[in-house]
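For this depiction, one protein chain was excluded, whereas all remaining protein chains were kept in their positions.
Coming up: subunit A.
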Amino acid sequence: MRDHIQFYLGDQYCQVSGFAPETTVLDWLREERHRTGTKEGCNEGDCGACTILVVRMQDNKLEWKAVNACIQFLWMLDGAQIFTVEDLRDPTGALHPVQQAMVDQHGSQCGFCTPGFVMSMVAYYKSPSASTDEAAINDALAGNLCRCTGYAPIVKAMKQALATKSDHFDQQEQTIKNRLETFLPRSSCKISAPAGTVSLPATVEELASIYQDNPDATLVAGATDVGLWVTKRLNSLPHIISIGSVESLKALHETDDELWIGAGVTYSRAHSAIATILPDAGEVIRRIGSTQVRNAGTVCGNIGNGSPIGDGPPLFIAAEAILVLRKGQVTRSLPIEDYFIAYGKQDRQPEEFIEALVIPKPDKNLLYRAYKISKRFDQDISALLGVFAMTCNGDGIVTHIRIAFGGMAATPKRAYATEAAILGKPWDKATLEEAREAIQTDFTPLSDVRSTEWYRRQVAANLLTRFFAETATPTIVETRLAGWKDKAYV
């Protein structure tokens, strides 16, 4: 078995072994490779100063993804081509179009966030769908904080850079593909060090077997949560098992009836597929973490950690999604809402892991609305998240209703009393008023840094009103501020 990981750092082939499992890419770059252009601003994936580019093959094309190096583990780079800010100038030493635009537009002041911005901007520049649309640029840069400029010159720089059609990486495309192909197919790998072990299984069978032998090991997919256990709680992780190395878990496929999202599928990859069947879930996913976080974090990881404030679970509970769990060779399915038993407690047995999430395709009459409420629109953890899925019959009577909330209880949870107050009734003002009252009995939310109990209760009821305004009122009125579209939802 392979005892090392391999990747390219710029033009350099790197083969690394014998490192502690929790070694982060940022520490490795700065301390081992003395690449100090990549900065540490927060060490928790919120500021983006440590953004680097990870390039991998997807469907025979190169995908350029920005990720936060501070909460990526080194072993996650296996099989990748990475670039840091030091790699951006072309071979003659000329600045990359993005760098030049940032200089021209006065896009840097103190300069500390700048390398991270530049990397996010290059990732966006390299993305096939890049456009000068400001809303899209905002999304691309939502994971980078700047305290000096107020962002305006950075957005201008992004637009300027996009006017330059090609960069020197275009000429290197074949070279990079060739390099990445030498890593394929990825063989399984085990990194051993005095501090612990990382297992990078290549197949799901191998993963199941390693986990059965090591039930205390930590499963890690994108590390957007586990990374903080290391950088903030200072936990040691003596044995990590990688989800991301298993090729078959990256399956994202669609049938006539459902969408299958493998445990290794990131939010970025799943985004458009989910948005296609549930547009409003897509709108919430646009605001989950940031581009960097969604490039690393997986849909199933967001469920697996059982957080009461994860944005994915309420979306999927309302959509009646199914979770596929696996232990050894045995798989079982359960409605996702049943996975969450209590705070910190999920229906996942020892040695069992999530293999996939299956979202049924909605009935064409399903009214599905999802509202993420946070102090800041982008890259913030929800104070609460309300998701409403409803079908009415021809007489306007509610025949199906499912309401799920995040941030209102110790787990993502359905609003059963509210559902009962609505089901079988006409979706009118009287029903709305009953529902607004019922929702107060569904939840006993906490007060914390994000909001008070009062706010959560008040807004939970008000989201019913918003849902009503969007689905039951004949006149179209503005109901949302998130997003830069003139009417985020009409």
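Keep in mind that, in the parts below, a residue touches a chain if its C-beta (ideal position, glycine included) is under 8 Å from a C-beta of that chain, and two chains touch if they have at least 3 such contacts; residues count from 1.
Keep this in mind: contacts and distances are computed from a predicted model.
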item	value
Undisplayed chain, where the name is taken from the UniProt record, one of "Xanthine dehydrogenase molybdopterin binding subunit", "NADH-quinone oxidoreductase subunit C", "Transcriptional regulator, GntR family" or "Autoinducer 2 import system permease protein LsrD"	"Xanthine dehydrogenase molybdopterin binding subunit"
Listed residues A:Ala80, A:Leu141 or A:Val284, member touching the removed chain	A:Leu141
On subunit A, residues whose C-beta touches the chain left out of the figure	27, 30, 35-44, 46-47, 49, 84-86, 88-89, 95, 98-100, 102-104, 106-115, 118, 134-135, 137-139, 141-142, 144-155, 232, 234, 371, 373, 375-381, 383, 448-452, 454-455, 458-459, 462-463, 465-466, 469, 477-482, 484
